[in-house]
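Removed: one protein chain of the complex. Kept in place: all other protein chains.
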Amino acid sequence: MNFQLTEERQMLQDGLRRYLGEAVTPQALEAAQTTGMSPEIWAGLSEMGVAGALFTEDQGGFGGAGFDLMVVFEELGRAGAVEPMLELLLAGRLVAELGDETQQEIVAQAVEGAVQLAFAHGEPASRFDLERVETRAERSGDGWTLTGRKSVVVNGAQADHIVVSARTSGDVADRDGISLFLLPKGTAGIEIRDYPLSQGGHAAEIVLDGVTLPAGALLGAEGQAFEAIETAQARATAAICADALGAMETARALTGDYLKTRKQFGQPIGKFQALQHRAADMLIEIEQARSAVINLCGHLEADRDTREIHVSATKHLVGKVARLVAEEAVQMHGGIGMTEEYDLARFARRLSMLDQRFGDATFHLGRFVRLRAA
Amino acid sequence: MNFQLTEERQMLQDGLRRYLGEAVTPQALEAAQTTGMSPEIWAGLSEMGVAGALFTEDQGGFGGAGFDLMVVFEELGRAGAVEPMLELLLAGRLVAELGDETQQEIVAQAVEGAVQLAFAHGEPASRFDLERVETRAERSGDGWTLTGRKSVVVNGAQADHIVVSARTSGDVADRDGISLFLLPKGTAGIEIRDYPLSQGGHAAEIVLDGVTLPAGALLGAEGQAFEAIETAQARATAAICADALGAMETARALTGDYLKTRKQFGQPIGKFQALQHRAADMLIEIEQARSAVINLCGHLEADRDTREIHVSATKHLVGKVARLVAEEAVQMHGGIGMTEEYDLARFARRLSMLDQRFGDATFHLGRFVRLRAA
Amino acid sequence: MDLNFTEEQKAFRAELRSFLEERLPERLSEKVRLGQRLTKQDYEEWHAILNEKGWLAGNWPKEHGGAGWNAVERHIFEEETTAAHAPRIVPFGLAMLGPVLQKFGSKEQQDYWLPRILNGDDWWCQGYSEPGAGSDLASVKTTAVRDGDHYVVNGQKTWTTLGQYANMIFCLVRTSKEGKPQEGISFLLVDMNDPGITVRPIVLLDGEPEVNEVFFDNVRVPVENLVGEENKGWTYAKYLLTHERTNIAGVGFANAGLANLKRIARLEQSGGRPLIEDPLFAAKIAEVEISLMAMATTNLRVVSAAAAGQAPGAESSMLKVKGTVIRQEINALTKQAVGPWAMPFVSEALEAGSNEGPVGPSYAMSATPHYLNNRKLSIYGGSNEVQKTIIAKAILEL
Partner (left out) sequence: MDLNFTEEQKAFRAELRSFLEERLPERLSEKVRLGQRLTKQDYEEWHAILNEKGWLAGNWPKEHGGAGWNAVERHIFEEETTAAHAPRIVPFGLAMLGPVLQKFGSKEQQDYWLPRILNGDDWWCQGYSEPGAGSDLASVKTTAVRDGDHYVVNGQKTWTTLGQYANMIFCLVRTSKEGKPQEGISFLLVDMNDPGITVRPIVLLDGEPEVNEVFFDNVRVPVENLVGEENKGWTYAKYLLTHERTNIAGVGFANAGLANLKRIARLEQSGGRPLIEDPLFAAKIAEVEISLMAMATTNLRVVSAAAAGQAPGAESSMLKVKGTVIRQEINALTKQAVGPWAMPFVSEALEAGSNEGPVGPSYAMSATPHYLNNRKLSIYGGSNEVQKTIIAKAILEL
């Protein structure tokens, strides 16, 4: 048992914290609003080899373990960086795991920062149901024809390659029969509507109107993608929870500073015991969230049921704590905490949106109960 | 719209508060521990005609409306009286509604304080399911034979007449097929185990081992008792919630006094802002509980669904608030709040047991959802 | 005790309903229902419709052109207008300045300003808060120095809601530094078009410029714009703040929000079933509904006492806290209900008739902005922390 970071991870953490602390400027964030990311920061992260930490050596990286994800995403969250590293993790994992040699080349390029990725899985009616896929892929000649609609595809308009899920057999909510396809940017028949997200970054609605693909676009075995999708999303859930943890740390640091400096009725408001105790509650819950993230990162390689129990436990707990921290941080700041000019705003929004991706706290509480009963 | 008490109710409230404030002494409570009640207080309440407020003029009383119950039981709770007025309300209502002339005589006697009543409905496996009755009544000759077991029958050993539910037809959890019987004290074949309750008062386990009853013991129509039972329990739920409201008022008054007088680190602990805000939260929630009790008392005569929606809404909310108030009152007192010698103890226990009777907060939340969806 | 409304009150409610059916423009109620932006003209249009009927100023006495309603009638008005998705009545002139002028203004001020408020000639905003002062209102730093027939005003106000629409602002200004902080404050009416005034929008969490900073640089204000006496402004300000506030609990908003939440939860699907059938999500809705049912009755208790002439005490603070917490919870559940659709932020879609439609169902687009914006509910109007201190002091006598 050991809760110390290895020397390598400690170096990665230090380097990332230093770099992002300088790079994520108001100007960089402003620039990212129209395109969903700052090309400079993306390049900077590539230069540091950050993406490599998300993949194993086999996959072209130098990490890939749960605690590697934790280190990287906690720092992205702490700085409030909007670059689509989570999409690289999610889509990259699928390609790395299922792809043939040609396809895997994309992961290597992504790790180098040369290409961007996205995973188009969610649909207008799928909400958080991972197995609900209405988009259909039908064989046509040697290849495939895809028809359907994908919703809130983060980084969808910016990605050079999109991993798209489609049903090749089975009923609309069957686990069997889901296949993955790799679509390069600009594939004919794709209609993309790009828009900004509340938490920063961009997403897209994607209409696939009879998109024809060659046989080589299929990623992995036909109809067998569900397991890989669930595994990739477990990793992405760990990552987004670590991200939230970092954002909470910043929110609490801002709040702590504010309590110490802001004066009202003649003394720093941090001298008011009610606020002290609420600040203490925040800290206690953030420690809970940290431990939950550790639990999930430490069980990503466990058997499926154990892993998924930790997925739901962690997403539930971190979702609850993220809401508490965002709301309490704003409340303890008062009016200033409501304003866009003050740095807390983007962290509060980022934390507010945690619940909306990969399932909210209530969804995962119910899922935890079902997994435990199984 | 009017939230003022009528003059009569105001007089009843004032009188009860004055009387119970003097009568519920440590000695009276001590004496009540072995028998479940103080005969002096029971006589005193009878003399004041308190039981009459629980019944309509037709039934031999002078009240019977929801707000009559509210006034009476809030005062009983405020004083922490343990006398079995709730059992009189519950069993008395059933006899008054369903009984023939002879049987109704019992209500008149009960209102005068001459006899005590109990309602034996719960069973070892019924928990909060009102329709789950395993005790069976079978016709034998002109009369009936009852076999089964009744659990946690409050005032069961002390009652002069017990209303007993038994199944005369149908499946174990059917609403149809439940009948009521009126058993006088000392009926042969009844085995009673008397024991004290955490909240004060006594209850009993009752074994009915082939108890034979005459035809006249049947109360109301055979197999049709469910509606009356549900209605009576709705009234009892209003009463127990009003009781809890009174107990909360006392708990908050004790806590307020303590915060004002108890000094720590050189000042009254009520000067600590964290405790102030928690005290304010208690007050806000008690006002919520008061409004919930008003809502239920004001809807006892409404159509069944409306009434039951308020039953579950109120029992849920008051159950939650009772827990909060009991726990916070003890916590804000610190060690002294944990001790039997200090008056808070019996109120904390009384509030702790609210959830255990007629369904807890979680049970009623689920029931509210089902009623709303129906 | 009687939970029922009187026959007269029921008749009033019926009259209101048919009025709303007839006269509330669907264009406006549709915007309110979808949470789209209301323009200045939208508000003015609705004010004019109400004013025509004599219902714009519910709390003003009839001699000043108000409806002269008591608290119960005003409550019914709130219930019905929110249920019908009418725009809210902009409170600054009608609910705030009006009563102050009626109580403390000169005859000339009343005759001039009150009709202008009713007719929509002026759009007022409030100049109370200052940067760094928060809930400590008495620490006013903006100064007004007498210079002949004018006051010369210098300083800064903040959190000025809808100041961008206003042509007039009522301000607390410091006219004396003697004595306690409360003693040297005056209540001044200032023309926003005067030279020396600058308005700077403050963008909030939801991306909307709802509030503003207002800067005063040697602004010359005629002395006849002083309300009441010099240095007595704190009395008038407190009157305004503690003046029986209708709708502090926001029951109408909460009911409308809850109905909207349930509608969404019936439309959204989770696990192949309507979200509202998910036991845990249904329980969350039920919890807030049960809480609201009780709070609505507390509100009626206070309203009913107010109509009978009793001044509400700490109950107002309790309603403020519970009411805002309930509304915020409804907002949070609505955000939760729309699932991933809460993430897209398409500002243009909040503009009715924009080419840029919402991403996903139209009911989803305002969920996140409303959730974020309403975090303010527990901060402004005396933060919930301030209210809790008031409750503790008043009732516990701490």
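Think of it as A, B and C in the order they're written, each chain with its own count starting at 1.
Convention: a residue touches a chain if its C-beta (ideal position, glycine included) is under 8 Å from a C-beta of that chain, and two chains touch if they have at least 3 such contacts.
Just so it is clear, the structure is predicted and the values come from calculations on it, not from any experiment.
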Visible chains in contact with the missing one: A, B, C
Among B:143, B:170 or B:366, the residue in touch with the chain that has been omitted: B:366
Candidates A:109, A:295 or A:339 - the one touching the absent chain: A:295
Touching the absent chain when the full complex is considered, from A:189, A:223 or A:256: A:256
Absent-chain interface as seen on chain C, which is shown: 279-280, 283
Where the unshown chain meets chain B, residue by residue: 122, 124-125, 127-129, 132, 151-152, 173, 193, 195-199, 203, 205, 264-265, 274-275, 323, 327, 330-331, 334-335, 337-341, 345, 348-349, 352-353, 355-357, 360, 362-363, 365-366
Footprint left on chain A by the chain that the document does not show: 1-6, 67, 256, 259-260, 268, 270-271, 273, 276-277, 279-281, 283-284, 287-292, 294-295, 297-299, 313, 316-317, 365-366, 368-369, 372-373
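As a working rule, only the chains that are shown with their structure count from here on.
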Chain of greatest Cα-centre distance to chain C: B
Between chain B and chain C, centroid-to-centroid distance (C-alpha), Å: 43
Chain B, residues touching no fewer than two other chains: 273, 276-277
For chain C, residues contacting two or more additional chains: 279, 385, 388
